[in-house]
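One structure coming up, written as structure tokens, with questions to follow.
Only one protein chain is missing; all other protein chains are in place.
And then chain A:
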């Protein structure tokens, strides 16, 4: 089929029933969240990027959910890396789960992957990123400018240069495109 739609679910997102034993780290902006996430994951902590509870929500937000029991060592690591959180808050209610459904559209030579509101289109023959579309945060045009025209392996990852939830969604689409195009 020429236009084939598929859906798949990210393995990273599970159920959200850890109220009481988990805490959240609140940062000044999404780029700090992404830096902290990279650091904590590289050190092996089981953390997740989530949406904040309504009482601390201000706009384009992400927080990091972590096991409260490990608060001290996590805070020490973040301080040493110069990304200290603004607040540490126990989880008292279920957090928002990021969108975890990917849509694929196969245009023959090109594959478009959508995660949430972000779409990434790749030339399957050359692995060249030919378009980035969707999204409404101001880093989207910037990310598009930096990524379009480069291959999946040469392009900067959105999590390295993006700053917002749209950038984070584009990272998911980018990872999914790499799974689809570089494994085949």
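Rule of thumb we're sticking to: a contact is a pair of C-beta atoms (placed from the backbone, for glycine too) under 8 Å apart; a residue touches a chain by one contact, two chains touch by 3 or more; residues count from 1.
Simple rule for what comes next: contacts and distances are computed from a predicted model.
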Original post:
Per UniProt, what's the omitted chain called: "Winged helix DNA-binding domain-containing protein", "NADH-quinone oxidoreductase subunit F", "Serine phosphatase RsbU, regulator of sigma subunit" or "YjeF C-terminal domain-containing protein"?
Top reply: "YjeF C-terminal domain-containing protein"
Original post:
If the hidden chain were put back, which of A:24, A:112, A:152 or A:181 would touch it?
Top reply: A:112
Subject >> Contact footprint on chain A, counting only the chain that is left out >> reply: 3, 29-31, 51, 57-61, 96-101, 103, 105, 107, 110, 112, 114, 116-117, 119, 121, 123, 130-145, 148, 162-169
